[in-house]
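The complex appears here without one of its protein chains, the remainder shown in place.
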Amino acid sequence: MVEVRLEKVTKKFGRVIAVNKVDLVFEDGKFTVLLGPSGSGKSTLLYLVAGIYRPTSGKIFFDDKDVTNLPPRERNVGLVFQNYALYPHMTVYDNIAFPLRLRKEPPEKIDSKVHEVAKLLRIEELLDRFPSQLSGGQQQRVALARALVKEPSVLLLDEPLSNLDALLRLTIRAELKKLQQKLGITAIHVTHDQAEAMSMADKIAVIDQGTLQQVGTPEEVYLKPRNLFVATFIGNPPANTLTGSVQTVDGTVFVEVGSARYQLTEEVSKIVREAGVEKLVVAFRPEHAKIVESPLVDPEGDLVLEGDVYVVEPLGRENIVTLIVAGMPIKVVTPPDVKPHSSSKVYIVVPRNRVMLFDVETGLNIEFLIREIHQKIPD
Amino acid sequence: MRVRLNPAFLFLIPALTLILVFYVVPLILSVYIGFTPLQRWNLNRMGSITAYNFERLFYMMFHDPDFGKVIRTTIVFTAFTLAINVLGGLGLGLALYLMDEVLSLPYRILWLLPRMTPVAVYSLLWYYFFLGGEEGTLNSILLRLGVINEPLSWGTDPRLLPETAWVILILVNGFVGVSFGMIVFYSAFHSIPREQVVAARVDGATTSQIVRHVLIPQVRWHIVYVTVWQLLSLLTTFAHIFLLVEWGAVHRWWGSTWALYVFNVAFKTYEQGLAAAAATVLVIIGAILGLVALRILKFKEMMVEPKGEI
Partner (left out) sequence: MQDSRSRASVKSLLKREIGKIRGRLKPPAYRGVWDVETIDRRRLNLLLALVLGLAGLPVFMLYVLLVMSSFANTMLSGPDIFSARYSIENWRMLFEGRLSPAAGQQYTTRDIIMIIVNTLVVALGVTAVVLVVSVMAGYAISRMRFRGRTRLMELMILLHAFPGVALIIAVYAIYVWTLGFIPTENTFAYKSYMMVYTVFARAALEIPMSIWLMKGFFDKIPWEVEWSALVDGASRFKVWREIIIPLVKPGISALAIFAFLAGWEDLIYVHVFLYPEIKTLATFIEEVVGSIETTYLPVVAAAGTLYLLPTILFFVLTQQLLLQALSGGVKA
């Protein structure tokens, strides 16, 4: 198995910059998910690793070997396409055996390897069929088998689950993850489905418009999004955001959102004052907020917002309440028994440690800003 | 009671009329003429029925040396031109597919040129190329190179016949016919999802392995289709040969195929009965090959049912 390292990799198609100066390490034996909206450059990035595209600039390493200009054949990668790209004129057996035949391995060895991988993926009884006689899920397994049979050092998956129905996707998601752990293979999985990413990944790399937004464990990406894009792309429903203006009263710094005031910590205040920031985005996840009937006097200095209930969507396990706060819609996930009346006035409480603050201009999380400043000027 | 006419019929009237007048009636008529002693377009002779034409045709096959030449020419010409058209078309389509698209464009135009050129001009090009005198392109080049020391009449010189006449026919028709396969195969290759090619590359296939294992097997049906269709058109069309014989560029008999023979008997020697009888043989072959082509086209799948009643 190998570690895959990208250094300042850029890929342009004419004037379109599909991948922009990406520095990224795919750790050895880990399951990394590339997450981003459609057209963000995920597939391009994956194809760069596979050697299908050649970077416009930058380098790609497998461990310490520079593979930037090597053809796919010399990289030993397994690739599963979104549409599986099975050969329609070959049986499942021949499809899986194809990579081995190209390597001119002896027939007995090919046979045993094909059966081994077919057993692993539980498609042994399908070996005589043609791809057109398979269901989507079965085709997906065959494609996976074809990628795995050559024992690749990296497994690359381009939205392999997107053509499956919702239920099957959930099952295969879990199976795929287990399989990867069992084989201990370095895997890179592309998806635009954030739930899929959260559930499968050891590490998530969020990408938007060809630029890497954040790399981290699912928890990190979820709880400490590096910027507004990540905060609002991940989570369902995504994080709520409200823009507030920075005010200083008697030396304490607040953000004012609608009628509410939220006091900033010493550290944040300092940054805000030094940088002359006038506006901040206050954000929190819907499941981190609570709805209360009356405004408590809150000693902890939590974020308390006043809002009008707009609509309640009961989902069984929980309710999603949409409220209007300072003219903006805000969603809160509540236990199923909390069902405030429409247009009633309620209060939203978000614990202090769950409130996220972002710089309006750069979209950066203030915490990351502080960290970066500390790194730049170590005192 | 008013008969309600399906409006579709209105749209079809012109087409049906043309088909009736220029296909259905002539087809029946043509077979019928085969059984009449029609000569010099004397339509009065169409009254009597006779099997004489077929008997004569059968007799000629074995006893008329000139007709024997026509039959041998037809077989050789069809076999070789067919091979060139199918294999050459496959090679061309493949090569154009494998090339970068920008690069392939001028080649596609170049190779389609003979097909688009008016028959008379195309024949003129080759007539002049194989012209017997010193000014014929081939002669003048070979003379200059010292390969020959006197100009040769390539298509008619008894010392060279019949092979040279055949080569001329095959060459002239091959350059036209090859573009049909080229177009069919080129677009067939393009309809294979490109991911398959890329996937094969990732699995380590070389270009020739991709061609053998991924591309060619997927156009098997197209190969059969092109073969049948070309066989059909080689047996029945003669336009590109017609002027070469007429202008004396190739030998009258060693340069004639069955179809051209039919045409010349009908319009030069004016024995329409015999010509129609000979044509009937082509009609039967055409019907069989046409039916085969229909099956291959997977015709039914291409007929989408109309969705609404409009």
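So that you can tell them apart, the chains are marked A and B in the order they are listed, and the count of residues begins at 1 in each.
Everything below uses one rule, namely that a residue touches a chain if its C-beta (ideal position, glycine included) is under 8 Å from a C-beta of that chain, and two chains touch if they have at least 3 such contacts.
Model, not experiment: these values are computed from the prediction.
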Quiz item: Relative to the complete complex, which of the depicted chains are touched by the chain excluded from display?
Solution: A, B
Self-check item: Selected residue (touches chain absent from view) among B:Leu82, B:Ile168, B:Val184 or B:Val250
Solution: B:Val184
Practice problem: Decide which residue listed in B:Ile75, B:Met99 or B:Val147 touches the omitted chain of the complex. | Solution: B:Met99
Self-check item: Residues in chain A touching the chain absent from view
Solution: 13-14, 51-54, 69-72
Practice problem: Using the touch rule from the top, list residues of chain B that touch the missing partner. | Solution: 6-9, 11-12, 14-15, 18-19, 21-23, 25-27, 29-30, 33, 38, 41, 43, 46, 92, 95-96, 98-101, 103, 107-114, 116-121, 124-129, 135-137, 140-141, 144, 175, 183-184, 186-188, 191, 194, 197-198, 201-202, 207, 221-222, 225, 229, 232, 235-239, 242-243, 246-248, 259, 262-263, 266-267, 272, 275-276, 279-280, 282-283, 286-287, 289-291, 293-294, 296-300, 302-304, 306-310
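FYI, only the chains that are shown with their structure count from here on.
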Quiz item: Cα centroid separation between chain A and chain B, in whole Å?
Solution: 60
Self-check item: In the complex with chain A, residue positions of chain B that touch it
Solution: 193, 195-196, 198-205, 209, 213-214, 217-218, 220
Self-check item: Residues of chain A that touch chain B when the two form their complex
Solution: 50-52, 71-73, 77-79, 81, 83, 85, 87-90, 98-99, 102-103, 146, 150
